[in-house]
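Below you will find the structure I want to go over with you.
Here the complex is missing a single protein chain, while all its other protein chains stay put.
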């Protein structure tokens, strides 16, 4: 495993399995001194709840320490464009700020969401890779434009915890939201499920097909693992025999950055809210997953989140253990 | 003691005495490894200085770690209403956010001030209890609508430090402030002093009587401890023979949430600022307490805060030791 973990696809299936096993080991057999003296630097260009808390908690549970930097909030806004004359709001460039922060710690974790304007750039994760290129030391992606590997690992462990077998049907379903959200989680979820060998169905309304590059990468992963990846807008077909419904909100790749068109399109999609009646043709033990945060009664009905199908709290808790595994793997001598 | 410490009234007199003794023990005989590996999660829905610093410092002095979450500032705003369609500013519901945070740590501390609209709901601490109900693990109230038990414990220890005897007169006095402040501190202070067995006098202008439920609970505590609780708007009568003047700003319960009426009422109350001439009939060694923050020359004159009566710094410092005692008590195996 390289010292930069930018994408779940950077890891082989064996590496993922190893990290999930390590996560379970750390959960069952604490190692409170494993990372004694090690320091995690956290940079959040965007809001966070789970990641902010679980990375600090996880580092502390391994005996290490953390600091948190929130550009624009207690610290300077950071410029990322090359060659620009910096006479605007940004007082510092990432070419200084990030290597300096990296030099104060043993590993950096950075969250930087999609700009949401240029689909090609966001799918290529150009901005994040530009940041990564100036960081010579270990780096963990805490959600970039197109990848959220920490979520993918937590989801994989959750499926293991639930004994959801390889080959079972995993439905990634688009759900409604007041605005266009980034593609990092759905892109990672489809890849994760494909790599785990599921029969993956991406269920989404017209206009919300995931980018071709994302689907191709997932299909390649599926091929290696004996899984498959298909897509449909037919909910009944998608849910038939499903073991997992994984809901996620995302903006239309077709109308990327075109807020007006997408708002109009979404106005007719309020039915894309997960309710109990979605599950008629699913397996009776079909579970519901979501990475959180989730808007109740917009994306998902109360009856699901408060019902017995939901494993969202376990899923969020697994962020702690799988991130500890990543930190342990990258930092333990 | 239950694993949720929501109100000073949840503790028996013996439990309070035990915690204050434990606080003194930790102050005199450090236990730098007592909570090694333990993690405190801190959630601040409202500003904090003493609590924010002293909880982290206290946890560190016991060998543990902390993380801080500030909803709406670096993390999502959290919705607390049940059944609501979440299409507004809040991206996450407390029913997900709080149990997830609880699952990352050994104990949560939450601050969430009064909404200040519905007096009955605030006196019943309905919102805070709704939050507490979704947290299965230890929880410490860092100030809710009606309770600030951490302040109450620090105040009790301060009275012990000063050797203020049971039975002596403790005056809780309303003081002026530019706006209506919550009832948590006065409600806790009157209860604390009653439970410690003082002759408690609540001194306040007309319109600022504490809610009946608060006074009744304090009178019941006084009964068990040999103390008493009365109220008056007559300053000379209240201060006669007083050993302690405990000043606090609070909004009018009579005009709760009615800002216009209260502002008009308060306009005539600028004389409710503690000055040296208040103490003419008090004991010569009468001390001045305030939980801080305090607005100088509005609530309290410089001459008091800079004079020898004031014990506000010692009182604030006791937050550290008593909170350490609470954390130690709830987390030490």
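By letter and in written order, the chains are A and B; residue numbering begins at 1 in each of them.
Everything below uses one rule, namely that a contact is a pair of C-beta atoms (placed from the backbone, for glycine too) under 8 Å apart; a residue touches a chain by one contact, two chains touch by 3 or more.
From a predicted model like this one, the values you see are computed outputs, not experimental measurements.
Engineer: Among A:17, A:39 or A:240, which one touches the chain that has been omitted from the display?
Structural biologist: A:39
Engineer: Touching the hidden chain in the full complex, which residues of subunit A are there? Just list them.
Structural biologist: So the residues of subunit A touching the missing chain come out as 36-37, 39, 41, 65, 67, 69, 73-76, 79, 82-87, 91-93, 95-97, 99-101, 103-105.
Engineer: Could you list which residues of subunit B touch the chain missing from the display?
Structural biologist: Given the touch definition above, subunit B has residues 30, 32, 44, 47-50, 52-54, 56-57, 60-61, 65, 70, 73, 178, 292-298, 302, 305-306, 312-313, 316-317, 320 touching the missing chain.
By our rule, only the chains that are shown with their structure count from here on.
Engineer: Using the average of all C-alpha atoms in each chain as its centre, how far is it in Å between subunit A and subunit B?
Structural biologist: Roughly 40 Å, centre to centre.
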